[in-house]
Each structure stands twice: as C-alpha cells, then as structure tokens.
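Removed from the display is one protein chain of the complex; every other protein chain stays in position.
By written order: A, B and C. Residues from 1 in each chain.
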Amino acid sequence: MDHDHHPKTDVHTEEAVVHDVAAPGPTFVAFFFIVTLAALALFVGFSDGLGPWKLTANLAIACVQAGILAFYLMDLRQADKVTWLIAASGVFWTSLFFLFTLTDYLTRYLGVL
Amino acid sequence: MAANVNGPVAHHFNNMGQQLATVRMGMWMFMATEILFFGGAFCAYAVYRLMYPKDFEAGSAALNVGIASVNTFLLLFSSLTITLAIRAAYTSRTKALGRYLCLTTLLGVAFLGLKAREYHMDYEEGLIPNVSTLSPEAKEKHAARMAALAAEGDRLEAEAKTKSGSEAAELRERGIELKARAAQPPVAFNENVKVVLSHNKAFKGRPLDEQTYDVGTPSAANAHDYDPFKVQLFFMFYYSMTGLHVLHMIIGVGLLTWQYVLTRRGFFDHNARFVYIEVMSLYWHFVDMVWMFLMPLLYLTGPHTAGEAIEMFKKSVGMTGGH
Amino acid sequence: MAVDEVPIPKLDYTPQTIPEPEPTPEQARTRRNYLNHTTSVLSWLLTVDHKRIGLMYLVAVTVFFLFGGIAAGLVRVNLVSPHGAILELDQYNKAFTAHGTIMLFLFLIPVIPGVLGNFFVPMMIGAKDMAFPKLNLASFYVWAIGASFFLWQLIVGGLDPGWTLYPPYSTKYSHTNVLYAGLGIFITGFSSILTGLNIIATVHKMRCPGMSWGRMPLFIWAMYATSVIQLLATPVLAVTVTMAAVEKVFGVGIFDPTIGGDPILFQHMFWFYSHPAVYIMILPGMGVINEVLTCFSRKNIFGYQAVAWSSVGIALVGFLVWGHHMFLAGQGYYLGMVFAFLTMLVAVPSAIKVFNWTATLYGGSISFPAPMIHAIGFIVLFTIGGLTGLYLGTMGTDIHLHDTYFVIAHFHFTMVGGMMFAWQAGLHFWWPKMTGKMYSDFWSRLAAIVMITGFALTFLPQFVAGFQGMPRRYPNYPPEFQVYNILSTAGATIQGFGYLMPVFYLTASLFFGRAAGNNPWKATGLEWQVPSPPDAHNFKDIPEVYFGPYEYGVPDGLRLVADGHLGKKAVHANGAHTGAGVTNGS
Partner (left out) sequence: MFAAIDLPTVLPPQASEFARQYDLLFYYITAVCVFGGGVVYALLTYCCFRFAKKEGVAPQRILGSTKLELIWTIVPLIFFLTFFVWGARLFDVAINPPQEAKDNEFFVFGKQWMWKVQHPTGERENNAMHIPVNRAMKVTGTSEDVIHDFGIPAFRSKFDVVPGRYTSAWYYPTKEGTYHLFCDQYCGQGHSQMVGKVHVLSQSDYADFLAGTYRRQNPDGSFPHPVDGSASWRGRKLFFKLNCISCHNKESSARAPSLEGIAGQERAVRDDAGKTINIKASDEYIALSIRVPTKHVRDGWKPIMPAFSTRQVGEQELRDLILYIKSLKPGDLPSRNEYTPAPVGGSVDADSLSQQQNPNPIPMPPQPKKEGGTK
C-alpha cells in the first residue's frame, strides 16, 4: 500500500464535466459516413454477388458503423479511461462468450464418437 | 467549460464534477450490461446460423425487408437528432433542445409504427409458429398438393394390380405411403412460409419435405432448399430479438417524451442537468447500434432484391392493393 | 517467517481535533440517528438512505431464508427413509426446487451485497450515500417484485424442474409454473444488476480523500469484484430465460431438439451466468472474513495486495470456467479441456486467500467472540469445500461424481459453509453498529458452535454417499445409502436450531441489549469512527484517510495514538480523522 500521507483528492477535482462541444462539423461528417455505410449494406444485401460472404461483409460494415457512432456521436473519443474500460469490457466479455460457446459447436465432434 | 456549469448538487455528492462523472459512468456501465444482454441472444443466433445456414437464409427471405430498410434510416436520423439535442443542451439552447427531442421522439414513433405494421403483416401471412392457422392461399395450395399425392397413390395401387410379385408389392407400398401422407394434417406455419417464400422472386429454394416425399424423383439439390421446421427456429429468433429491440425502443420513446416535457417546463435551464439528456442519448445510440446488427443478421442474410423491397414497402403502407 | 518490514508511518501533519469521547448515556438516548430521525412508515418505505434500505433487505432476505430452510427441512426429512418418508415424488421435486431457487436467487445472491454491501460500502469508503440512492431503492423494490413472483408460483402449485431449469424438461415436459419462475429470475436478476452498478459507481467516484485503492478495506475490493460479475454475467441469464419463455409460450422452440434446437446451448448460456454467480455468492463472504479476522487478531491482513487482487482474479477467471458443469453433457472434449484447465487456475486465488487468512492469525492477539468463531468456521469449512471442488473440476474424476451427492456436499460446503458463515460473521460483527445494541455473548457463541457442528454432520456423510454414486434429486434410493441420509438429517436438525437461535437473541438484543458504544470491537474501519447507530448522513464532515485499513499493528491503536504516539495529535489507528462533531449528539 502507498504511504504518502497527503490525502488524495482525485475524485474531488473538477474534471472536464462537459465534453468540449466540437463544431457540429465532425458530427455531420460522421453521420454522413454512417448513412452511406447503411446504404452500402443494403446494396450488398440486395445484390447476390458476394454469395456466402454477404453476411460477413454486412457485419463488417455494421462494426464500422457502430465504431463511428460510438466514437463520434457518443463522444467516446473524449471519454476518460474508465469509460473506455467499461465499454471495452462489455465487448470483451461478449466476445469471450462467443468464443467459448462457438468453440464447443465447432469442435464438439472432433475425436469423440 | 466546467466553470459556467450551474445546478443543484445532490446531497451525497461533494461537487458538480463528481456528480456528473458518476451519472455518466453509471450509464456506460448500464450499456455494458446491455451489450452482454443482446450479446447472449446474438450468440445463440450465431450457433444456429452455423448449424442451419440455408434454412436461416430462407427464413430471412420471408421477412419484410422493405419496412426494415426504411426503419434503418429512420433510426439513423433519430440518432443524429439526439446528438444535436445534446449539443444544444451543452450550450444551454433549450429551445433547440426541445425541437430536437421532439424530432427524435417522432422518428422513434414512426419506427415503432412501421414495426407494428410489419408484425401485423407477419400475423396476416400466418408466420407465427404454433399460433397461426393456414392462410387461404396456403390452404388451397396444400389441398392441391395432397390431392395430387392421393391421386398418385391410387394410380400406383391400380398399377400394382397389373404387376405381380415383388414389383407389385413395392408399388402398393408406395401407393399406400403416399395416400397416408396425403391424409396427414398440415403444419400451418410450414405451409404459410412456403407460400410467402414462393412470392419472393429472388428466392429459389424448395422445401425439403416436398423434395423427399412428393410425386416424382427429387429434383437436383438446390442451393436454397430448406426445412420448414428450421425456418420456425429462425422465426423464434426473429421474434425474440426484434421484440427485445422494440421493447428498448418503447422505453426510449417514453423517456424522450418525458424529457421533452421537462424541457418545456424549464427543467434544463440549469444547464448542469444536460447530463440527463446525455445519458438518454447514449441509450438511444445504443438501441440504434443494436439495430445496425439486427439488420444484416435477420433481414439481409436471405436473398432479396431492391425492387422486391420497394414493392413490399408499398404494399405494407397500402400504396398498392397487394399483389 | 520472512516478512517485509514496513515501518509504522509517521504523520507529517497536524490533525485539528482529537476524537470525541464515547457519548454519555444521556447523549446516547437523546441523539437522533438514521433509525429515528424520521419515524413515519412512508419515510421507511420511500427512503433513499442506504442504511435503511440495507435493513429492509435484511428483513426480507431473512424471511426468504426461513422459506428456503423449511423446504430444505422437508427434503431432509423425506430422505430419512429409502422409500421417501413423507412426500410424494412430485412434492419432493417441488420441495428441492423451491429450496434451490429461493436460497440462490432470493438469499445467497442478495444477502451480503443487499444488506452489508448497502449498509457499509459507503460508510467504509467515507461516502454519505450510494452513488445512486434512488436507483438503490428501486433495485430493492424490483427485487421484491421478482421475489413475489417466486412466492406466487409457490402458492399456485410450485415448480419442479430444479433450479437449473434444464430444457427440454422445463420448457416442454414440466407442467409446473416455469413461466412465473422465469419471470422472477429475470426481475431479481435485473435488481442484482442495478445493485452491482451502484456499488461500482460508488467505489469509483465516492471515495473520501486519501481513500486510494490501496487503502480500501478488503471488503470493498470483494464487493467491487462481485459487482463486476453481477454487471456482466446477469444479463446473459436474463436473455436466456427470455428465450426459454418465448419457447414455452410459442410451444416451439430454440432449445427443443424436435425442430433442431439444442438443449446444450441453454446449459452454456445458463452456466455463463450461474457459475460466476457462485462467486457472486462467495466473494462478499470472503470480504467479510478479512474484516473480522484482522479485527479479532488485532493485525494487518497478511499480504493485502495478494488478497485484494485474488478477489479480482477470481472474478475475471471465474467467467471462463462455466463449462466444467457440462463435461458429460456432450460438450466437446477439447473445449472441456480448456475449461478444466481454467478451473484449476481459478482454484488458486481461493487457496491464496485461505493461506493468507491463516498467516494473518500468526503473531496476533486473538480473541473469540461470535463473529470470530464464525470466521474460523468459515475457513475450516470453506477449505473442505474448495478442495472437494478439485475433484469436480478434474475431468476424469468428475465422470463418476457428476450429479451425485458429492456435488451437493461440495456446493453446500462452499455456499453454506462458506457464504452462510461469512454472513453470520458479518452480521454479528456489524450488528452493534447497525442497531447500537450488543447481543448476548454466550448465546451468540453457542449458536456459532451449534451451526458449525450441525453443518459438518449434515454434509460430511454426503461426500461418502456421493462417492458411492448416490444420485442427487432422488426422493427414494437404495437402502444402503440410508445410514448417510439419517446422519445428514440429524445434522440438518441441529443446524436448523442453530439458525433459529440468532433470530431470537438478536431480536432480544434490540430491546434488552446494552448500548454497544461507538466502537465495541476497537476496529479501525471508518464506519467504526462514527456513533452507533450512525447519523442519517453517516459523516458530518468528509473523513480523510492517511494510511491503510488494518493498522492494528499499533498496540491498542486508539489510546496510544491519542497519546501522541503517532504524529502530534489524535488520529485513529486507520488514519481516519473524522471531522469535528461527528460524534456529538444533536
């Protein structure tokens, strides 16, 4: 344990309580990208070109969309470390659940029966 | 920025900074929970999508992609407006804040309205497993098929009389089998979904049960041949996942309306209270995000065409008198 | 032994005040505290005071513990005879299901976070309240609503698929109220999420000056780890029950093999929550033990960092071991290996804790009031529980022990032998602070000993029965197992008496108990530096902390400190100098 005897008053400092209100520019640019990607997703969905890769492509697009949304519209880019940690842990644990469960279904019949 | 923040500090906080940071953190944690919540459903979906890709694509082909596409854009725009709302709140422009909240609410309501219409159409088409009854069209199609089966059965038995020995026995067996099958009662959902899929031009699959049992030799395996029961499985996911999303939407719309009222009452004149708008916007963005993933997983996996989508949407909102 | 010698920190500041003397009986009688500053019924039902909410949890949880206990009693009595002594088959199934669901969802999960967590997390970190007081109240009522669903399904005929609710039995073949129970689980789970969220926010944002992570009491660390699990695991259970409910309503479903569903998937989703859930149950208990052991051995915890981080370690790795419930369920062999390996890893932090606790006692000056006896009992019983867990986490040995009484015994050794005794320890430890009254020393010690004896007698024989292959959830069984069951039932009876005793002497202490005083145990936690019962807002001024939580190393801390042994003037042994007028009656 640390032994500096000066009280830490970290939680009491006036931290940046308001995200600096960037000029609406970035917001609109981000939004424009999101909408374009949505349109692209529809286009991919309606075309039969990609075949089995259609879903993969669309999910990739969705991830990009979500990223932009979180980063610019939800101001994650200005958020503090803890917020990042929380958001990351949510995604991380979900991916763990996916990883293990799907592993079961993909390896279930290896070496057994 | 922090300097000109004014507003009441709750009894148990020491200063505004602590209070705002806490509220914000709480909301982010709640969203981490939500990620896990939908993550669970998505994982279950993924498992079955891996098991039965063709059937899930068939199920997707039976959905109303027209409404879904329009809804996507509605939701995206609402995402923009709520962002503008929070920007307005930051700079304490309460008039603009009110406008944007109102706009967002309306977009949300529009989404829900269309969604309701979509569910209603699913109901009309009889796409609710174990609840729906045979749709008229499905009824006559099924009746015709069964009649054909029965006739074929009779023909085989008659033919059997002309033959002799094992050959005759074989024919008779087959005839009896076909007639027995013709006598079986239909599974309403399965027949309905076959009809709906037959309307989808882009979809070229045949139901496996007809493939295996029906008259004539099975045609060459098709990329989209599907098993109606697995399609039921898909629809269970469709209903539970969109249902959960709609539930979140309804809650969101409720909160938005409430905040709109508060705005009009001047609750947000203390600009420190922007944080409530902010967490609201986070929630709303999250709901939007979920839809971004539901769209490709549920609606866009199956074969569709843009024309069909437009057609469907027109039909949904009654611009054309059905087919 | 080799120890890292750290000198007692010298203070380089001058505290303003020396602590107030104990209040005179006069003051004690007249001062207003959180119990009596308002008295109307509504002021209790609608309170946002974390301490009152904690008390409401205490009452509710105790009631449900009695319900669950009655169900357990029925089960045990029935098993006296190989043919089933008193219950029909379906009645028995409903009895053990009621026992399981009530004890897990309505007692073990809410008990320590709900009562001690609510009450003491803010006080121990020097906060005036939880981060979200209203949310705190809401989560209590949400929990109450969920609980009422459990009660309702009990009233309208009970539930029989067992607390694990495995489909397809629960969704297709059980004619009992699975839907109500599912709803109950969903709602109580939601409450558990909110509580966890609240505690995390509180720990992050509400700590008083100087209360750095390295100076937090270990109970806070444990509660923090618990809350992380609650936050990230519970939603998956919620969605699982939702899907099961959809399946039951539509009658055709996601976990139903007849249309291509896979019942094993339910087990994955269920255990993704329910295995971490056992850590939700045990971690707070471990936290309590740290407080009690250090206090009654008058020592620093041995290896603060190790104990703190082992809590976090358990919380994290605990997420990745759920598959060891499914070795034989048809789960893939290779995935099973991964899970078995991680299970062995998660066993280590628990071992670390046990060793550290034992080492904490070394060189102490140990006294044995009721809380300490419970705590020692915890270590003894939890050790057995943890070690027998190794048999079940080892793939090979799990084959034979899976779903036998060995599992039952193991589970109860961790949950009852661990959690239940930690709860008793915590309750007896903080009771004087919560109520301001001291209970009977004799009866409390007697009760502790009776509980421990009864418990050991109940569950030790079940290990043998389990190794012989007696399956769980059997209303009747081959007679060769009868002797073990009779022993168990005898033990259960003793245990029952043990659990009833506190209800009486604690209640009695409210009326006849002597005033406890501010700090009866001479403990160092911040919560002990304020009068008992505390004021409505805990601290009049924000306390400041200057060094770690367990400075009992200073012989009889308070007095010597007051004599200026450390620094110039008074500071409590844990370095908290609470501001002026905390202790004077209003």
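One rule holds in what follows: a residue touches a chain if its C-beta (ideal position, glycine included) is under 8 Å from a C-beta of that chain, and two chains touch if they have at least 3 such contacts.
As the structure is a computational prediction, the values presented were derived from the model and not from experiment.
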Task: Hidden-chain contact residue, picked from the options C:44, C:213, C:355 or C:443 - done: C:355
Task: Residue, one of C:37, C:473 or C:540, that touches the chain absent here - done: C:473
TODO: Have a look at C:27, C:62, C:212 or C:394 and name the one touching the chain we're not showing.
DONE: C:394
Open item on the list: Take the complete complex as the reference. Which residues in subunit C touch the chain that isn't displayed?
Closed with: 1-6, 8, 80-85, 88-90, 93, 160-162, 164, 166, 168-169, 172-175, 257-258, 260, 262-264, 297-306, 327-330, 333, 336-337, 340-341, 344-345, 347-348, 351-352, 354-356, 358-359, 361-368, 376, 379-380, 383-384, 387-388, 390-391, 393-400, 402-404, 464, 467-469, 471-483, 486, 552-556
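Definition applied: only the chains that are shown with their structure count from here on.
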Task: Central chain (distance from its CA mean to the mean of all protein CA atoms) - done: C
Open item on the list: A-B versus A-C: which interface comes out with more C-beta contact pairs?
Closed with: A-B
Task: Euclidean distance of C-alpha centroids - subunit B vs subunit C, Å - done: 41
Task: For subunit B, residues contacting two or more additional chains - done: 14, 18, 21, 25, 29, 32-34, 36, 39-40, 43, 47, 51
Open item on the list: Using the touch definition from the top, which residues of subunit C touch two or more other chains?
Closed with: 204-206, 232, 236, 265, 269, 272
Task: Residues of subunit B that touch subunit A when the two form their complex - done: 1-2, 5, 14-18, 20-21, 24-25, 28-29, 31-36, 39-40, 42-43, 46-47, 49-51, 53, 65, 69, 72-73, 76, 79-80, 83-84, 87, 90-91, 202, 272, 274, 281-282, 285, 288-289, 292-293, 295-297, 299-301, 303-306, 309
Task: Touching residues on subunit A, where the partner in the complex is subunit C - done: 1-3, 5-9, 11-12, 82, 89-90, 93, 96-97, 100-101, 103-112
Open item on the list: With touch defined as at the start, can you tell me which subunit B residues reach subunit C in the complex?
Closed with: 10-12, 14, 18, 21-22, 25-26, 29-30, 32-34, 36-41, 43-44, 47-48, 51-52, 128-131, 227, 229-230, 232-233, 236-237, 239-240, 243-244
